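For this view, one protein chain was removed and the others were kept in their places.
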Amino acid sequence: MLLHLSVWPDVEAYLKESRGVVIPIGSTEQHGPNGMIGTDAICAEAVAQRVGDAAGAMVGPTLPVGMAVHHMAFAGTMTLRPSTFLALVTDCVHSLAHHGFRQFFFVNGHGGNIAPLRAAFSEIHWERARAGQPELTFAIANWWENEAVGRLSRELFGAAEGSHATPSEVSVTWSLYPHAASSVKPSPAVAPGGGFHGPADYRRRFPDGRIGSDPSLASAEHGERLLKAAVGSIAEQYRQFVACA
Amino acid sequence: MLLHLSVWPDVEAYLKESRGVVIPIGSTEQHGPNGMIGTDAICAEAVAQRVGDAAGAMVGPTLPVGMAVHHMAFAGTMTLRPSTFLALVTDCVHSLAHHGFRQFFFVNGHGGNIAPLRAAFSEIHWERARAGQPELTFAIANWWENEAVGRLSRELFGAAEGSHATPSEVSVTWSLYPHAASSVKPSPAVAPGGGFHGPADYRRRFPDGRIGSDPSLASAEHGERLLKAAVGSIAEQYRQFVACA
Amino acid sequence: MLLHLSVWPDVEAYLKESRGVVIPIGSTEQHGPNGMIGTDAICAEAVAQRVGDAAGAMVGPTLPVGMAVHHMAFAGTMTLRPSTFLALVTDCVHSLAHHGFRQFFFVNGHGGNIAPLRAAFSEIHWERARAGQPELTFAIANWWENEAVGRLSRELFGAAEGSHATPSEVSVTWSLYPHAASSVKPSPAVAPGGGFHGPADYRRRFPDGRIGSDPSLASAEHGERLLKAAVGSIAEQYRQFVACA
Amino acid sequence: MLLHLSVWPDVEAYLKESRGVVIPIGSTEQHGPNGMIGTDAICAEAVAQRVGDAAGAMVGPTLPVGMAVHHMAFAGTMTLRPSTFLALVTDCVHSLAHHGFRQFFFVNGHGGNIAPLRAAFSEIHWERARAGQPELTFAIANWWENEAVGRLSRELFGAAEGSHATPSEVSVTWSLYPHAASSVKPSPAVAPGGGFHGPADYRRRFPDGRIGSDPSLASAEHGERLLKAAVGSIAEQYRQFVACA
Amino acid sequence: MLLHLSVWPDVEAYLKESRGVVIPIGSTEQHGPNGMIGTDAICAEAVAQRVGDAAGAMVGPTLPVGMAVHHMAFAGTMTLRPSTFLALVTDCVHSLAHHGFRQFFFVNGHGGNIAPLRAAFSEIHWERARAGQPELTFAIANWWENEAVGRLSRELFGAAEGSHATPSEVSVTWSLYPHAASSVKPSPAVAPGGGFHGPADYRRRFPDGRIGSDPSLASAEHGERLLKAAVGSIAEQYRQFVACA
Partner (left out) sequence: MLLHLSVWPDVEAYLKESRGVVIPIGSTEQHGPNGMIGTDAICAEAVAQRVGDAAGAMVGPTLPVGMAVHHMAFAGTMTLRPSTFLALVTDCVHSLAHHGFRQFFFVNGHGGNIAPLRAAFSEIHWERARAGQPELTFAIANWWENEAVGRLSRELFGAAEGSHATPSEVSVTWSLYPHAASSVKPSPAVAPGGGFHGPADYRRRFPDGRIGSDPSLASAEHGERLLKAAVGSIAEQYRQFVACA
């Protein structure tokens, strides 16, 4: 059930049955020479909406811009300041909590969002505790961090998965937008790996934006399988979250 | 050209030809008993993306949550505080300006966004003036506010267009999501009109959320015509904006 | 009844009869080569205080600095950041609401204040809704936007009214401060018109600060008539506002 | 020279001669049973404008609302949060510094403003130091804190001066607004003195709002003498400030 | 009783007896050529902890970084923006008030903290008043501002006490950290005195960081006596504060 395709009486009816909501959150940032800038938002949205179908959950709008400061040396990347990110997530949660939602399950497409999401949850917990309001519960499901996706990704790509602009995420976007798939072959095939500091340091270490990955291994077919694995696993996480939280 | 389906070298190449960008901005708010909660974001995105095609413009991600405080007494509505809205728009603009974009054309789906958008533009102008940075230019195109859409809407719906949950916007969403079209017939056919104050006052005056409209007149066919009219008109606005600004 | 000339027991007494308050809000910004920098605050204050007399309303202090970023390339202009403007208006309203005021009627002297005022009202509505506090009502009366003033201004100045540093507002200030009236004759008589972007763009298009106006047509006598017209019209608006809101 | 009665070319001309500006800052707060709510703004404005005349200084608009939290249990008092006060003063200073003002001399009417003014000056110093901008200078002249006013006030009122709603400040307002002078005789004649904590504690200790004062000793004649004493002393302070700073 | 060495059930027990808490607040800023950068935090902590022992008060953690913008032209100085300082103090107070503390006694080591501390107290008073929460009480004890310390300091150092990097504060730090005592002899023996504006102006007037002081007069023995004097005096202030507030 997609919030944006629902009418408000639908939401009222839903709230009689459930207090849970799934919120996709992505990022708009470079994903190497052949990965789409919207990769993280596209993946989070696709997984979240299918999880909504599978688990009968309301799915909110996709927040497409996240915390991507470290990618800002590549054209097209957009970022929020962490303080803005905090305010944005806080406002979205307050809005839905005003109507009665209590269990917030973020399907996340970008590692850089994890820290500010956690900070936002704490901000909300403390604000509500001080106001004597009932406590909310929060979960973050990073779509690529579960056993099913991990196993499949290792099987398909092994060490060439890397950690940014991975063949897994590129595959998922190509399965969803096959006409936008790129035929660019990054060079070297496998990008350098390692850590980084700020945006200039990132670009110096990873000149084409990838970290440790060979996204030329990506394919729409792999993407379909990965998407299915993610949805199965995360729908189950969601069911447990609303049951126990 | 959609930013989220582009790779970063595409953006670098685009910036050699143009400094303009189209940003769709919507809202996630009640649209009466048969209008989708995502109406404003859906309309803004559809118009913006087609304008991008027509005018060869880069189109950024859709910002789906806007300033909808006055709709908060209806389940499912989400709102940003105006101060968060300011920070969000400011951050998106700063990000794109960092890469060289200079002309920001917002395709807007929601009247309530106009005031905080203008406030954000002023915030950015002043910040850049103080820092000695080159001035940016901004425009807001409310998709329903142009002669072509106005004429067609009057022809199709006359006074039953109203001002919130209008048959025009509902038609556009049904043309895009025909399976999500609602068969609910609001009663009375034409909703009461008039002004309002805060969210409680709004609900008291407009109990089902509509203002002055009869959205049962909506149809997917009408939506296609309205969308086409909007795109033609706004693509031309964009061309003039990037030429003169 | 002017708040600043009242003693606190007067305010307590007033609140037993009325919950309404008039707040003048202006701007401190260039008004061309012969218009005073305080024009917008002077006009808003004069209209508001006479409206207070006419309608028996409490009139708060004049907020003299507004949102004037676009005039910042002219010496003497002062501006708040929109985010500061939001905080300032919010605090003033919270203070008065703490004592029992519920109906806030802003007499505004500057078009650039409209967007951030609206943003502030939404911020307050949402904050109070979340805290379960009774809803406030707000109105903005731009002193020059009513039929009486519009008719008179067209009669006196026709197309030479323009839109910034207008003969109407200059006339009002000269009727109030005749000794400060300027004898400078701007050249050309009628300033260029049109839109603008940021402060640098504004100065480029309108080198002496006026937009479309010929303020050499101003006179103290015209100012008296305009002031009277504004007060009559806006006092009536205020009466309806407190009766219905 | 009053900024609000000047035209922008006047300001440009002034800046060739001087970098100094006088800014009156007051408060809108209870002043006991017979003192005006605007007392602090009225006094600050009157002193500042006369200092401007005496010293040839540009005088900015009066900021009428200050930091008056401790008076909030009395109807009609308005306060800014200290954080808003910081932002307001910062924005006013940034605006004027943008045009070339460098020496900011605040004529202050309210003790409660001193702490947040100092905080604002530090905020600005640090912001400019980090941006590598030339340093500004600031001074606060509390109109009642100088030898001339102190001597005269002791002579006129002795210990009945007290520390809030003093006969001195009430006298100044009556000299300026004789028709608004109150004939209320507070009881007891001399209010209790001492310290206080928050607004509830303040009201408990000082039920009619005065601290240690007998404002029934006030008169317009005394007010004229006090005003003259303040202006003479503070004009001299201003001259030294712009000469040395 | 030191909060950081207590376990939480101790705090629960303490709150049954007392609602008071002592919070040391210092600064990390230059103290001339032979004074430690941590002087203000070291002195505040030592006094506060001994006051806690003497008066049976709970002593919170030392806030080591304060408002030291004016010292920022000397290496090693750290400062908070006043707005951050406000937020920090506000959060610490809100946390402890959440558990039931009501009387906040700050032992302060730095004059520059006074203004932002007062601003913070007002911010909290207003926030709690608006939320209908019971009022808190606050006190600031500047460790060097009491009769006992003043008398002893005059006896020991006379006019060479000065006002920054004073022999008194240097003595206290040497009594606590004798091995860190510096043998540098500042030149000239007594530093120049006077006022200052921003950080650059400060450094210009006081090239080695001292104001009016001769810290070569400092000794650990003097420090012990000063510390004892301060503790005796401030413990008594605390007792009165919790008894009366």
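Every chain is named by a letter (A, B, C, D and E) in the order it is written, and numbering of its residues begins at 1.
Operating definition for what follows: a contact is a pair of C-beta atoms (placed from the backbone, for glycine too) under 8 Å apart; a residue touches a chain by one contact, two chains touch by 3 or more.
From a predicted model like this one, the values you see are computed outputs, not experimental measurements.
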Among E:Val22, E:Ala57, E:Met72 or E:Leu117, the residue in touch with the chain that has been omitted: E:Met72
Contact partner of the left-out chain, one of E:Ser83, E:Asn113, E:Asn142 or E:Ser233: E:Ser83
Touching the absent chain when the full complex is considered, from E:Ile42, E:Ala191 or E:Ile211: E:Ile42
Interface with the undisplayed chain - residues on subunit E: 2-12, 15, 28, 30-38, 41-42, 60-65, 72, 74-81, 83-84, 87-88, 90-92, 95-96, 98-100, 177, 180, 182, 184, 209
Subunit A residues that touch the omitted chain in the full complex: 67, 69-70, 72-73, 79, 81-83, 85-86, 112, 114-116, 118-120, 122-123, 125-129, 135-138, 197-201, 245
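Just so it is clear, only the chains that are shown with their structure count from here on.
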A-B or D-E - the one linked by more C-beta pairs in contact: A-B
Inter-centroid spacing, subunit D versus subunit B (mean Cα positions, whole Å): 47
Centre-of-Cα separation between subunit E and subunit D, whole angstrom: 30
Between subunit B and subunit A, distance of the C-alpha-averaged centres to the nearest whole Å: 24
Per-residue multi-chain contacts in subunit E, two or more chains: 129
